[in-house]
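In this view, the complex is presented without one of its protein chains, the others remaining in place.
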Amino acid sequence: MMQTFLASQFFFNWRRNLSAIIGSAIIAVFIVIVAFGPLMVAQNPYDLTQLNLLDSYKPPAWLPGGDPQYWLGTDGQGRDVLASIIYGTRVSALIGIAAMLCSCLIGTTLGLLAGFYGGRLDAVIMRIADLQLSFPSMLIALFLMSAVGTGIDKVLIALTAVGWVVYARTVRGSTLGEIEKEYVQAARVAGLTNGKIIRRHVLPNVLTPLIVIATVQVGTFILIEASLSFLGVGVPITQPSLGLLIKNGFDVLFSGLWWTSVFPGLMIMAMVFGINLFGDFLRDELNPRLK
Amino acid sequence: MSMDGQTPETLLSVRDLRTWFHTFSGVVKAVNGVSFDLAQGEIMGLVGESGGGKSVVGFSVLGLIDPPGRIEGGEIRLAGEDIAQAPEDRMRKIRGKEIAMIFQDPMTSLNPVHTIGKQMDEMLRLHTDLDEAGRKTRCIEMLESVGISQAEDRLRAYPHQFSGGMRQRVVIAIAMLAHPKLIIADEPTTALDVTIQSQILKLMKRQVAEHGASMILITHDLAVVSEVVDKITVLYCGQVVERGDVRDVISNPSHPYTRGLIDSIPNPDDRQARLKQIPGTVPDIRNLPKGCNFRDRCPRAQARCAEEEPKLTHTRDSLYSACHFPVAAGESA
Partner (left out) sequence: MFAYTVKRLIQMVVVLWAVSIIVFLMMSFTGDPVFMVIPIDSSEAEIEQARRILGLDRSLPEQYIIFLGNLLQGDFGTSYVFRQPAIDLILERLPATLEIVVVAMVIATTIAIPLGVYAGANPGKPLSRLIMSGSLLGISLPGFWVGMMLIYFLAVEWRIFPSSGRGDTVEVFGVPTSLLTADGWSHVLLPAITLSVGTLAILLRITRAGMMEVTRQDYMKFARAKGVSRRGVLYGHGLRNGLIPVVTIFGLQLGDLIAFATITETIFGWPGMGKLLVDSIYRADRPVIVVYLMLVALIFVVINFLIDILYTMIDPRITVK
């Protein structure tokens, strides 16, 4: 399989596309952080026993007053900013990916059902989708979080509630196109159950555009989660989150203590940027019209 | 053919035109050494299979080849002036005024958000000095001359409000507005219903005659061509394989490819069991075989065909053929 991949058109184009390479590299770095984060830094900033209040508000190591032990400085509680960022990134990334998977699963299923069966089911699902789409996802998420309270699981629910729509619509559209095709009718004539037809025949053919949507959505979710946490209605303060870090940094920004908010922000930006770069490349690669 | 007994001047003279496309997967030699002449008032059919380079010839003459394509070499002489490498400014003055083009799909050649009156007016504003009233009059005249009634009202209509055949009439009207000397029609009837095709062709022939213009009719449909043109040039893989007067080419062609094309036209009088087809497919134009491009599909191919590229030579009557073993008169391929 590796051989076929390396010889494929996809890999050929990837190699020659600087943005794609950079995007993939960034994503790779973040995957490493997510997998091995805690091993990369000495301090666990959420273990109170490891914190030393005397080390609070130290600037980054290269500035006067900095401490080489804390590369990017510390926050008000003596937490190593670098360590906090690593831990926060893990949570943000995992939430983004998990929410994307849930949205994808639910959205795709609903889209398949709506497209395949049509009728009332289709009408209901699409009405709800349209209703949701006329409001910004950020607002819906904010509203939901304010109603159900903070917590990582609740963030997941809110993000999924917002994210399923795009899958449902896309898949429904593709499904409507596919069921007109002859191979579906052939399968029906052969006596396959609807479930089998959907799973085995329709589904594989509607998956391609979803790859791009899913990739980009992870980035979107990371941004929404960060915004929610920044407002205090996302991840609870006992858990790491880049949004929370920025929030705490905001309070001291006016005193000139910039490192606690700048670095987490840069981290979010880098993560989402990498995802978008790669997502753009995927979109161009998988677009049948440009061929 | 002359219009009124005078010696016909050569309007367009193309010599060894080569238009190549430099793509990542290789150089596509879409037009690879095409030559032909077109006299004033003549209608020439440019025939070949889809993808054979016919449209590229048309775009090359108009200088509308965009990168990665380029006119690598050859001459395109319009009334004596070589425009193959002419600068964009010069080409812009030529387009529409000296040479007009009709595209295949009238649905997509007209801008959907502009009225047809606006699109016709644009043509006149670019190439004439008429004032607004004068332009409007001309547009109405033109629409009526292509068979569109209630022309004045129609000026305010949008393209999608017309049927396919009517749209193509509008496109023809636009092409004729500035009284061009040469019209290049790229598959003008392919996108239309069979019943309308004949009407449109007749209209075009009439317009061309009325204006004393010449026309290159690009098509893959030999049946279409024979009604309208004076002479035919047959293209295969970017090269001319046969040319001659229409009667000779249609009734008794000397190149096996042309033979194949003629034979594959279904003939309702000939009650054969099967339709004839040219076997095989067009070769990959990035990787043309040595020798004659047609040899893999040719029933007459011999050893020489794989070694030597045939040159265009006179075979008989008005026919010029690029074949080592041309088909004799009365012989079947």
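In this document, chain identifiers A and B correspond to the written order of the chains, with residue numbering beginning at 1 in each.
Assume a contact is a pair of C-beta atoms (placed from the backbone, for glycine too) under 8 Å apart; a residue touches a chain by one contact, two chains touch by 3 or more.
Being a predicted model, the structure only gives us computed values, none of them experimental.
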Quiz item: Of A:T160, A:T175 or A:S261, which one is in contact with the hidden chain?
Solution: A:S261
Quiz item: Thinking of the whole complex, not just what is shown, which of A:G37, A:G88 or A:G219 touches the missing chain?
Solution: A:G219
Self-check item: Sole contact to the chain not displayed, among B:F21, B:F36, B:F103 or B:Y257
Solution: B:F103
Quiz prompt | Full-complex contact with the absent chain, from B:E122, B:E144 or B:D296 | solution = B:E122
Self-check item: Hidden partner interface residues of chain A, rising order
Solution: 19, 131, 134-136, 138-139, 142-144, 146-148, 219, 223, 226-227, 230-233, 243, 246, 249-250, 253-254, 256, 258, 261-262, 264-265, 268-269, 272-273, 275-277, 280
Quiz item: Which chain B residues would touch the chain omitted from the figure, given the whole complex?
Solution: 62, 64, 88, 92-97, 100-101, 103, 105, 108-114, 122-123, 126-127, 158, 160, 171, 174
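In this text, only the chains that are shown with their structure count from here on.
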Exercise. Express in whole angstrom the distance between the two chain centres, defined as the mean CA positions of chain A and chain B.
Key: 54
